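Right, I'll just put the structure down here and ask away after.
Complex shown without one protein chain; remaining protein chains in place.
Letters A, B and C mark the chains as written, and numbering starts fresh at 1 in each.
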Amino acid sequence: MKPNPHATTDPYMQLLGLETRLVTPGRAIVAARVGPQHTNIHGACHGGFLYSLADAAFALASNAHGVVAVALSTQMQYFKAVQVGEELEAHASEENLGRRTATYRIEVKSGSRTVALFIGTVFRMQES
Amino acid sequence: MKPNPHATTDPYMQLLGLETRLVTPGRAIVAARVGPQHTNIHGACHGGFLYSLADAAFALASNAHGVVAVALSTQMQYFKAVQVGEELEAHASEENLGRRTATYRIEVKSGSRTVALFIGTVFRMQES
Amino acid sequence: MKPNPHATTDPYMQLLGLETRLVTPGRAIVAARVGPQHTNIHGACHGGFLYSLADAAFALASNAHGVVAVALSTQMQYFKAVQVGEELEAHASEENLGRRTATYRIEVKSGSRTVALFIGTVFRMQES
Partner (left out) sequence: MKPNPHATTDPYMQLLGLETRLVTPGRAIVAARVGPQHTNIHGACHGGFLYSLADAAFALASNAHGVVAVALSTQMQYFKAVQVGEELEAHASEENLGRRTATYRIEVKSGSRTVALFIGTVFRMQES
């Protein structure tokens, strides 16, 4: 597995309609517009879609150092329901960068409102 | 919002190719086959897809009591990388059922291996 | 159970030697000096002690609105080992304040280093 610090998208992001707006080491912004294909049994945006948006930003931010980073543990807090037509942005920033692990915070925003908060920790793989 | 305890799929599950195999109050099984459209920048199954599979089982299990249940807080542990072609099942069971909140455990399995573990808590909405 | 928004300590905080430095609605700072009684089998500060320090700040900040708040779900990330003699501060701030739930972020700091990060969600009890 070769790290690609310049990757800005992947097949899963394309399936979901996620658009990368920024990737730098430790930071990323990914955006999406919620469509009818992203809804749950209640007709609102699916929690798995909100998570996937945050997770995409997490993956880009954590791999942009040029070391392969794989997710170990993540956590998601849902604050507000999101409806079809809302424009979302996930903003990833680095909480901690260690040698073998690193932790990121991702805020999912709809305009100025934070609708969900994601915290994730990666394992950083090393050549040996 | 009317609870539909008989729902077994939704538009987001269809977008991802998730298939429901069981829904009873507090339990659900959702399955998927990992395809090339589900992969990340490393060519493996995307963490957001594994989460969405678990989250779909969580939503079906928690809403099957006939009370609208919305996700408050979730957590995901990733144990093993998953590759294209693997057949996955997410098994949801109830850890705790309170009046206003409930907690579920979802194991994501590839054959007999557990590849990820999800714990999620819902808020149970009530008529007033 | 009557809310006491003016509480600044409790018996468990006294057992552990935790000192409150600030409590305002949604915010709190709690401090401690790590002693030999707070150590684990490796001789370092016990993870349960770091959590308890963060949790004390979480409880004070979330109850300071004058509504009884009880913990539902919490998460702790450990960044750096802490040794006997270090002076710690836990800083709690409010990530989201809803009608029935609220979420807090608590940073545990040793000087200017963040040694651990805690995220917690409460249920806010209401008269009925």
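One rule holds in what follows: contacts are C-beta pairs under 8 Å (C-beta built on N, C-alpha and C of every residue); 3 or more make two chains touch, one makes a residue touch a chain.
The structure displayed is predicted, hence computed values, not measured ones.
Student: With touch defined as in the header, list the contact partners of the absent chain among those displayed.
Tutor: Result: the unshown chain touches A, B, C.
Student: By the contact definition given up top, give the residues of chain B that touch the hidden chain.
Tutor: Those residues of chain B that touch the unshown chain are 75, 77, 79, 95-96, 98, 103, 114, 117, 119, 121.
Student: Where does chain C touch the missing chain, residue by residue?
Tutor: So the residues of chain C touching the missing chain come out as 1, 4, 7, 10-12, 14-16, 36-43, 46-49, 51-53, 55-56, 59-60, 63, 68, 70-78, 81.
Student: Counting contacts across the full complex, list the positions on chain A that touch the omitted chain.
Tutor: 72-73, 75, 100-101, 121, 123
Basically, only the chains that are shown with their structure count from here on.
Student: Quick one: report the Å distance separating chain A from chain C, using the average Cα coordinate of each chain.
Tutor: Spacing between the chain centres: roughly 27 Å.
Student: For chain A and chain B, what's the span in angstrom between their mean Cα positions?
Tutor: 19
Student: Just give me the whole-number Å value for how far the CA centre of chain B lies from that of chain C.
Tutor: It comes to 31 Å between the two C-alpha centres.
Student: In chain A, which residues are in touch with two or more of the other chains?
Tutor: Expected reply: 75, 77.
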